[in-house]
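Note that one protein chain is taken out, while the other chains of the complex remain in position.
Letters A and B name the chains as they come in the text, with residue numbers starting at 1 for each one.
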Amino acid sequence: MNGIVDTIKNVLKETDLVLGWTTDPVTGVATPARFHDEKEAEQAVFDSTCAHNLAVHLPRLKDSRVGIVAKGCDARSVIELIIEHEVQREQLAVIGVGCGSLLDVKKIWRRYGYGVAIKDRDDSLLIGGEQVNRDEFIQRKCHGCLEADPDIYDVIAGEVTGEIPTDTVRPHPLHDMFVSLTPAERRSFWREQFSRCIRCYACREVCPMCFCRDVCIMQTQIPRWAGGAVDAKQSEMIQLIRVNHLAGRCTGCGECERACPVGIPLMLLLDEQNHAIEEMFAYGAGASLKARPPLLVFDVNKDIWGKG
Amino acid sequence: MKFIASDRIDGLLERLGERGPVWAPREPEGAAGTVLFAPWRPGDAVELDRFTTLSAKKLVLPASEKLLSFSYSLTPEGEALDITGADQGRGDTVLFGARVCDARAFTVLDALLALPPGESYQDPGYRSRRRNLLVITLACTAGDAACFCSSWKEGTASTQGSDLMLYPAGEGYLARSVSPRGEELLALDIWEDSDLEPPELAVTDRVPFEALEAKLVGSLFSDLDFWRELTAKCVSCGYCTYTCPTCYCFDMYDEMSSSRDGERCRSWDACMFYLYTLETSGHNPRPTIAHRYRNRIGHKFSYYPANQGPVLCTGCGRCIRGCPVGLDIRDVLRAAGER
Partner (left out) sequence: MSTIPRQGKKALEPLRPEKATVVDVIRETHNIKSLRVVFDDEELMTSFTFQPGQVGQLGVMGAGESTFAIASPPSQREYIQFSVMKTGVVTTAIHELAVGDRVTVRAPMGNHFPVDRWQGKNVLVIGGGIGMAPLRSLFLHMMDHREEYGHLQLIYGARTPSDICYRDDCRDWKQCGDVDFITTIDTGNQDWEGRVGLVPAVLEEEEPSPENNIAVTCGPPVMIKFVLESLGKMGFRDEQIYTTLERRMKCGIGLCGRCNVGPRYVCTDGPVFSLKELGELPDEM
């Protein structure tokens, strides 16, 4: 069994580059990195601050043999990208890593200041020297972890957790509050949330499944689905388009919500939708390479009318 | 010096409110800990300890604004077109709790957008809003690991762009006016006299960038591999440009409100977007993230200083704190300096 550095070095023998993380010297937390040779690979780390889903880079690396370090949740994105032919299984070397749970670094920084010293030990979390309740500072998605260990990998670095994944999409923490609202209240809830949106499209750009990238329908001139104004109405429209386009494709990695500069709970929309799709089609995006997305294989005659 | 106790800040804000809307750093409900400059109303809590995620630039450059309204109509002589300029101005507005980097950003933008008449093109909306903005700045006794305003000579001691400076001291703030309008504020009867000494101000990271102006149009410009390497993890979103207090680029577009009426508007735009420079022919002079990031850094540290004077950056660190992929502009500037 090898650590992350040795594993990456090995994988580099057969790939052009490996997508992983290194520690940012200023903040002491992980930042995405690309390793091309053994020397670079010395800098690789895996720890509880490795939140970024590196699968987002795969569709831009179609011509390379790519190694990618993947947590359980990231592996779901890799699987979904393979299913959708955005990346070929053969070009990939997936380095699986078992993941306990990830820290919500942004939340820590927002409360204690950027770059505050973070020491995450087995059962204690020290922020700026102060012992805090670790549960309060882990990524929201980790509370309902679907996959602590990756389902797809070529090699495992470190140890797997051996944890049994949660078998169903855990509702978003705001779920109970949200479903108790009337339709009008829901609308005003989102209007309020989207009034902070600045249309930076970070939600889209960090999403592994939003691979339309530069030709995204939200910005086409003809037809023009969204207006140019930066306001709640347009942002709501944009996000509804995005969420709809992720129906049966969102793997719940939570990157959009993590990236949002103004704290809009985007995963509330996606979790609700993912949950509904799971109920209707018994499908969870990225759960298995063999599964076929409902939008690809759904047959109106058979699946609704029962006629073959 | 004049002094105000922390528990009387609300009183000060109320008095400021007599001059116009007051914007202050606040943490909106349900915003996951984000602090933003937002309109303040009596009873609202003000957050003066933490930094805001977004800058205060929208007070002078709204994220989107109407420039013109137009309307077509049929007359006996044929089709008529009416165009009316929108009122882009804003009355007196108070920005409370800006930081030195926020206030200085206004003076950096002034160098392009508020030049004296006759010298260049004007931005009437910007000028009017800027003229009517009263800036009350909170000096920093501590920065965080993203701050690098000390890269500029005056660092945290700068008073550029401010009307009134507040310095944390004792259980409140010492006040110093740095403009005639600031002087007026000190005449309000809410200040006490104090013997407290002004505090020692923070010293933040220093990034050398003086040599970059020439390099960025020379050897570094043609070194696309340099930019590719440094931006490998960038995902090309607009986070850095939209949170930046000095990024001012915009898009213009028309919106129809009926088949005959509409508005010409402008909105923030980001040079990191592929569509920003995409031409109808399909040609894009900045087709990759590396091209676009090169332009972003070039504009800030070479083109703007060459054309307008100041560097288009104040070291506020916003683009660093929340970058979804942890790209630190200082790493790029230092690497560029060493190249």
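Annotations
We adopt the following convention: contacts are C-beta pairs under 8 Å (C-beta built on N, C-alpha and C of every residue); 3 or more make two chains touch, one makes a residue touch a chain.
In this text the structure is predicted, and so the values were computed from the model without any measurement.
Touch with the chain that is not drawn comes from one residue among B:Leu68, B:Ala111 or B:Ala169, which is B:Leu68.
Interface note: of B:Arg104, B:His291 or B:Arg321, the residue touching the hidden chain in the full complex is B:His291. If you put the missing chain back, the residues of subunit B touching it would be 67-68, 70, 72, 78-81, 83, 85, 112-113, 117-124, 217-218, 221-222, 248-254, 256, 262, 264, 266, 269, 271, 276-281, 283, 285-286, 291, 295, 298-299, 302-303, 306-307. For subunit A, the residues touching the chain absent from view are 221-222.
Heads up, the rule we're going with is that only the chains that are shown with their structure count from here on.
Centre-to-centre spacing of subunit A and subunit B amounts to 30 Å, using the average Cα coordinate of each chain.
By the touch criterion stated above, subunit A contacts subunit B in their complex at residues 24, 26-27, 29-34, 52, 56-57, 106-107, 109-111, 113-116, 192-193, 196, 198-202, 204-206, 213-214, 219, 227-231, 255, 258-259, 261-265.
Against subunit A, the residues of subunit B that register as touching in their complex are 28, 30-36, 50-51, 53-54, 63-64, 144-146, 232-233, 235-239, 241-243, 251, 253, 255, 265, 267-268, 270, 273-275, 278, 317, 320-322, 324-326, 328, 330.
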